[in-house]
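A single protein chain has been removed from this complex, and every other one stays in its place.
Chain IDs A, B and C follow the sequence of writing; residue 1 opens each chain.
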Amino acid sequence: MRLLFLGDVVGRSGRNVVVDQLPALRERWKLDCVVINGENAAGGFGITEAICDDLLSAGADAVTLGNHSFDQREALVFIERQTRLIRPANYPPGTPGRGATVVEARNGARVLVVNAMGRLYIDPLDDPFSAVERELAACPLGEVCDAVLIDMHAEATSEKLAMAHFVDGRATLVVGTHTHVPTADHRILPGGTAYLSDAGMCGDYDSILGMAKEEPIRRFLQKTPGARMEPANGPGALAGIAVEVCDKTGHALDVAPIRLGPHLSEARPHFWE
Amino acid sequence: MRLLFLGDVVGRSGRNVVVDQLPALRERWKLDCVVINGENAAGGFGITEAICDDLLSAGADAVTLGNHSFDQREALVFIERQTRLIRPANYPPGTPGRGATVVEARNGARVLVVNAMGRLYIDPLDDPFSAVERELAACPLGEVCDAVLIDMHAEATSEKLAMAHFVDGRATLVVGTHTHVPTADHRILPGGTAYLSDAGMCGDYDSILGMAKEEPIRRFLQKTPGARMEPANGPGALAGIAVEVCDKTGHALDVAPIRLGPHLSEARPHFWE
Amino acid sequence: MRLLFLGDVVGRSGRNVVVDQLPALRERWKLDCVVINGENAAGGFGITEAICDDLLSAGADAVTLGNHSFDQREALVFIERQTRLIRPANYPPGTPGRGATVVEARNGARVLVVNAMGRLYIDPLDDPFSAVERELAACPLGEVCDAVLIDMHAEATSEKLAMAHFVDGRATLVVGTHTHVPTADHRILPGGTAYLSDAGMCGDYDSILGMAKEEPIRRFLQKTPGARMEPANGPGALAGIAVEVCDKTGHALDVAPIRLGPHLSEARPHFWE
Partner (left out) sequence: MRLLFLGDVVGRSGRNVVVDQLPALRERWKLDCVVINGENAAGGFGITEAICDDLLSAGADAVTLGNHSFDQREALVFIERQTRLIRPANYPPGTPGRGATVVEARNGARVLVVNAMGRLYIDPLDDPFSAVERELAACPLGEVCDAVLIDMHAEATSEKLAMAHFVDGRATLVVGTHTHVPTADHRILPGGTAYLSDAGMCGDYDSILGMAKEEPIRRFLQKTPGARMEPANGPGALAGIAVEVCDKTGHALDVAPIRLGPHLSEARPHFWE
C-alpha cells in the first residue's frame, strides 16, 4: 500500500500546486491514500469548506489541521459534516469535529488518520500522548485498521520525536507539521513506524513560512504593528513524505521525503519511480 | 573556498564521530574552513576546555555555542582566552567571551564567524538582528573579510528565515542550530547567501535530540521528576552543511547538506566528491 | 465556620513563621479549617515528609502544592499515604497522590480542598477547568460537603479570575498561589464565592519571591549560570486569606486578607478580632 502525506498548504500558492500536481502524482505513483495538512490553506489562516473540498477533489483522502484549525470560523460548522477533515484530538471535549477518522484507501485498506497537537511553545491543550493512545486503542493497527497515520502538529522537535517513539510499532507513520520547513530525518524506527520531524509546507518557499517576507522580517526588527500578514504568491512547491506500507503488518517498508518545486532540492520516492 | 559547518555536537557519541571523521573529511574535501556548534558537547550540556580543544584539534577553525553555552561553568573562564570559541553575540554586554571571531582559513581567506541566539521560545536576550548587524558592520564581507558564517541558534523557523533574508548578500552562510534535527531546505538566497534552517546534530540519532530516549519520553507522559538526562551512547552521525564559496565575492556558489552515519539518509556534497 | 488559607511557605523562614504563629492564631481566631500551600517549604523547592508533618502539626488541615510539587523526590512516595497533602488535580492520570481531599473541620464540617494548576506561562498540564469541574461534581457543595476551597496555582491573573467566575456559587473560596505576592483584590463574587488572586507567600519578604535577592537579580542582569538559589533567611511574614463561611450554604459571608510580619502592611480579619 502506498501512502503520501503533504505538509501545511499555505494560501493560494499552496492550493494551486496541490490541485495542479496531486492528481498526476496520484496516478503516476499509484497512491492508495493521501493525507494533507490544510491548516493554512485559506490565506494562511485556517480552511474554508470550498478549499477543503478542493483538496479532497484533488486527491486527498483526509485533511488534517493544527493550531490554525478554526481561524476561518465556518470551519466550526462544516467540520461537523465533513468527516474527512480532522482537527487535533487533544482539543477539549465538546470541540466541533473529531480528532481521528478512518478512510478507505484505494486498495480497500482501512487507514486511521489521527491529528494531535504538541504543547511546547504552542497553545496548551490536553495531553497529546494520552489522546493518541486513546485513538490507537479504539482502532488498533492490524486489528481494526490496516494503517495508521499520525500528524503531530508541534513546534518542538523533542515532542515530535517522543511521540514517534511512544507509538513505534503501533503506527505506520508519524509525521510532524507546523514549522513549515521540511526536515531530512526520515527513517523507519525499530518497531516499524516511519517518521519525519516535519513534512514542510506546500506553498511558495520564497517567503517566511509561506507568508510574504517583508512583514514578518519587519516584525522581528521593529516591535510595532504593521501590515497584515499575506501569503507569498509565487509558484508553490510540494513537500511531504512517501511511505510504502506492508499490507500485512501496516508497518513501513520504505520511506522517502517528497520535495517538488521551486527553492527546494528535489526529492522523490525512488521506490515508486 | 570550501566551507563546512557541523551542527550541535552532543555528548561522547557526537565528539567521537567528529574526532574520528573530520580529519579525513578535511583532507578528502580539501576544506578551507570548518565551524562546529559545540553547545552540547559535554554530556549534552555545555563545553569544557578539553573538549573544545579536541574539536579544534580535529579540524574545527571555530566553535559556536547557544543557550547551553555556559552549562559547564569553566566555559565562563576559558572562553576569555580561547578566541576560537564564540557564544551568541546578543548576550548582555559584560558576558565572558565574544560573539564573533575572524579565523584564517587554509587558503588564507579571512572568515568572520558570528553566533546569535533567537528570542522565540528560548531565553530572552537582546535583539539578535541588531547584534548581527553590528558584527557585519564591524567586518563587512568583501571589505574586511572574505566570507561570513552566521550560526543562528534558535527554535523558531520564522526567526531563522528572517535572519537569513535580513543578511542576504552580506553573509556567505546562515545556518540554524538548536533543534538537533537536520532540515532539507538548503538553498542559495537571491543575494548569494547560503541557508539551511537547521544543521542537525552530531551525535546518536537513536535518541531524543541526542539524549537517551527513555527519560525525555517519560517526562512527556508523566510530569514528575525522574532520572537525569544522559546522552545516548550509540554510534554517532555527522550533520551539517557544505558551501562552495566564491573567492571574489564571498557569496555561495553551491550548497549541500551533509549527513553521514547511522539513522540518517546519506547526503554528501557532490561538487566536492 | 472559619476558614484560613496561607500562601506558599518558602524555606525555613516560611516554616518558622507558620510553626511559631499558626497555633496561637488558630486559638485566637477559633479557626475551623486551615489550608496551606507548601510547594516551596523545603529550601524553596518542594516538600519533605518531615516538613509536611510540621505544617500539619502546626495546625494545617491540608497542604496544597503546585509546579514544585515533586522537587523533593520523596514526595512522590509519601504523598500516597499522606491524604492531607494534595497536588494539582490536573496532573496526568497515574501521578502519585490526589488532586483533592475532604477534611473534617473542627466544627465537624466537611471541607473539600482542591488544588489545580494553570496553564499560561507554566508547565502545560491538562485542562484545570475540567479537572475542577470533575472534583466539584464528585463532591458538590451543599450536598456532599459543607465548604469548598480551591487553590488555583497559576501565573496569569486572567486564568485565576476565570476559574473564580467559572465556579462562582459552587465553591466557598478560590485563592490563587504561585506569584508569592499578596494581591489586594479580595472580594465575594455574586454567587457567593470568596476570591483573592494571590495569597502571597509565607516567608522572608526581603527577598525575590522568598529567595535571597542577589542571585535572582544577577540572573536578570547577566545570562550566565551562577550560585544556587537559596531561600532568604530573615524573619518571615504570614500572608493569606480569612473567610467567614455560612454554615448553611457554604458560601462566603465575609472575607479579609491576612498579612502579618515584616515588610508587609498588616491586615487582619476585623470580623474575628
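What we mean here is this: contacts are C-beta pairs under 8 Å (C-beta built on N, C-alpha and C of every residue); 3 or more make two chains touch, one makes a residue touch a chain.
Here the structure is a predicted model, which is why all the values come from computation and not from measurement.
In the complete complex, the hidden chain is touched by one of C:T48, C:N107 or C:T157, namely C:T157.
Considering C:P92, C:G169, C:P216 or C:P235, the position touching the chain not shown turns out to be C:P216 (whole complex). Checked against the hidden chain, the listed residues A:E27, A:D123 or A:D247 yield one contact partner: A:D123. Contact residues of chain A toward the unshown chain are 70-71, 73, 76, 91-92, 94-96, 123, 125, 221-225. Although one chain is not shown, part of chain B still touches it, namely residues 92-93, 119-120, 124, 126-127, 130. Residues of chain C that touch the chain left out of view are 120-121, 127, 129-130, 155-159, 161-163, 165-166, 179-187, 197-198, 200, 205, 208-209, 213, 216-217, 220-221, 257, 259, 263-265, 267.
Note that only the chains that are shown with their structure count from here on.
In this structure chain A contacts its sequence twin chain C using mostly the same residue numbers, the overlap exceeding half. Chain B is reached from chain A by a rotation of 180°, derived from superposing Cα atoms (nearest 5).
Distance from the chain A centre to the chain C centre is 43 Å, each centre being the mean of its Cα atoms.
With centres taken as mean Cα positions, chain B sits 29 Å from chain A. The multi-chain contact residues of chain A, meaning those touching 2 or more other chains, are 120, 127, 130.
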